[in-house]
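Excluded from the complex is one protein chain; the other protein chains are retained at their positions.
On to chain A.
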């Protein structure tokens, strides 16, 4: 199972992007996207931003505060998008791509990734058919824990007085990237 994680500013500028694969039971942590999929990912993420804008204000019956974790918000072909929005309206988008074999499709376009097939199936809520269910509590919990870890690292990044949050400064720190990778390894 492969993931692309992007951080976008409130004005839709990408501030950080990271690709990785699942490390659960057999996966080796390397993303497996074909070149065409990799080119398509940014388009999918940006189109999901429209949905983020709609959902971010919470259901109209809410008392005036909404959760930061917006859970699973969009699906495009085989790609599932979950979102976490910070207090300052910075968006964390996680694009999940379960392997085609898991979904029962026979195509070899995924590059024959048998290793991450085992990782994809075993890491999710024990569905008998082996189909990826993004709304299962186990998946949501795992993604939420990942987002919480990244959010902590993010708050530490913006506390830096030289990091201009409103101006769309890109995060260049390798330490931040290492933190995101460690959180991914731990939860996803």
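Of note:
Keep in mind that, in the parts below, a residue touches a chain if its C-beta (ideal position, glycine included) is under 8 Å from a C-beta of that chain, and two chains touch if they have at least 3 such contacts; residues count from 1.
Note that in this section contacts and distances are computed from a predicted model.
With the options "Hemoglobin beta embryonic-2", "DELLA protein", "Trafficking protein particle complex subunit 5" or "Tubulin epsilon chain" in hand, the undepicted chain maps to the protein name "Trafficking protein particle complex subunit 5" (source: UniProt).
Among A:17, A:165 or A:181, only A:165 touches the chain that is left out of the view. Those residues of chain A that touch the chain absent from the view are 10, 56-58, 60-69, 85-89, 144, 148, 151-161, 164-166, 173-176, 179.
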